[in-house]
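A protein chain is absent from this complex, but the other protein chains hold their places.
Our next item is chain A:
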């Protein structure tokens, strides 16, 4: 409790003493301040001060001012502080003002000092100010040095002695006081920051805790029980006063607070302004629904336009439109043209804008640059040209000025022509298709996945001097037979290209065919039609007895002995040239086609019996080629005049000139090559029309051939190329055959507009053999 009062006492003494003694006195309260809590003497000293009543007087005065009981120490401290503040302002005035310091001034000053000391201890922000007022530099206070340990920490206090001037000089160096800060903090409660701990823990200490800056809050002075009792007797507000233990202050409740307490005690709502019995406002009941069910904004859809708005939109009302007066008389034909035009436009095609005339160029200028002017030669050439074939219908002319340009003579004529153009020339909108070319391409597998297939020339069999018309391979695949226009039939070893044997028959060989049955032995059939069409021969390298074929245009002869020594065993003489020859698979029957109209052209011959038959009594047109079906004994004959008659089926290839036919080894598919460059693939189960018609060759297709072992077929053409296709026929009848073009093989030379005349697949290898008009046979692997 002591410090404030002791200081007050000290200041009292100091007022009595002269000014020179001021500074040592200033030092004293500091020292006492520090020593008080532990020193009993100070207590007695304090009591002396109290007896002087000086302090009490002052408190009372302040209490009167503030309306607070001066006996209460908490209030006292606060008042002290406020008083100190106001004094401080006085002090400032005094400093700035006159030099002569009156007694009251000094009194104020001393008070100020004492208050400041209090401030110093209670509130840190005012610490420096107190030192200012005391004209002493007390560093330790501002740094919050603990007074309890203050003995060993010597406060640095400059002693200015009587040197007032020096003190004043020193004062100027001190920082100025922020009045605003002090006034702000005047409303603050001195807050103890010790938290929720029992205040009894601080009983033995001079302080009761720490403020926000960590400075000690010294225990305020407490009056003894007697004083308290007397005060309570005098104080009418004692009933509303409580004790703040943490801050060691008395707190007086306000009327409002007491009212709240009373209400709480009475069990009513503490807030005096709250009306418990207000009328209910019905927001959302079955009757009223002032709040929406959902918080979503109202949709635009729910917004219904007004009727007039609708009418405006529909164009029935035009706002702001002047009212039209109805005419008294009507023009009946007023809209006749428009109506008729409307009615016609729906029937008429879309109107097309007339094509624009080209913009005039330099040549059409009246004064063109000299390079545009025609020379004399050009002028003559232009004049000699036919008017229709002229590039332009005028000659550029040069005039020095526009004035000298004569009237254009042909103006009317040209305008008339233009009108004629517009009137006569039909114009139409060109429709461009949006189809992409790549989309139209069928998805085909990569040819590289379809190997093996013949892709490169491996061997050339040279020796024939005329064009090689026909080739045939023996069933084992070792030997190749070729017939040529030079009248020779040659036998080749396929793998080496060695010509093993030559038969010179001195006649054009149209076709050769090797008997397909390997069990029979090596049998070769060569048809040699002569120019006289009389002694065609059939040559067989096996021995057979001879029989006559009656009533047929064929005679079976034993060849003369000279030919027998060459390996010719039998000859069959036809009356007409033999164009085509086909062996049946078993090797006993073979069929021929002769250049003869009617049913006699196709003959079937049986080797073992030396007999010939005529299967077709009537045939329309001439037969070009004949093939045996591999499995059944059916023949499919194509007639070159588009009609094709057969025992079972007639195929309509849609081509004009059939050149060749081949039957797929499995028998259900047929390819037909034609002189009009088309290749037709027939699926016989599917249709009599081609399943696929391919036209890749630039010239007539001479020969088509299936591979017996691989899913391949090839075409030979007069354009000197062979085309190899992948033609996969699936066992599954639901799947269509897959046809993929694989390779174009070029190598044969074109002679007399004839290219490749025959092509044939090797029976066991994916090799292709081709015979050309250039007298070579080529092997492609």
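In this section, a residue touches a chain if its C-beta (ideal position, glycine included) is under 8 Å from a C-beta of that chain, and two chains touch if they have at least 3 such contacts; residues count from 1.
In this section, contacts and distances are computed from a predicted model.
K.L.:
Choose one: "Ribosome biogenesis protein YTM1", "GATOR complex protein MIOS", "Replication factor C subunit 3" or "Nucleoporin SEH1". The correct choice is the protein name in UniProt for the chain not shown.
P.N.:
UniProt protein name of the non-displayed chain: "Ribosome biogenesis protein YTM1".
K.L.:
Specify the residue from the set A:374, A:447, A:497 or A:667 that touches the hidden chain.
P.N.:
Touching the chain that is not displayed is residue A:497.
K.L.:
Can you say which of A:373, A:478, A:686 or A:738 touches the chain missing from this structure?
P.N.:
Per the contact definition at the top, the residue touching the missing chain is A:478.
K.L.:
Write the list of chain A residues that the hidden chain touches.
P.N.:
452, 458-459, 476-478, 495-498, 500, 764-765, 781
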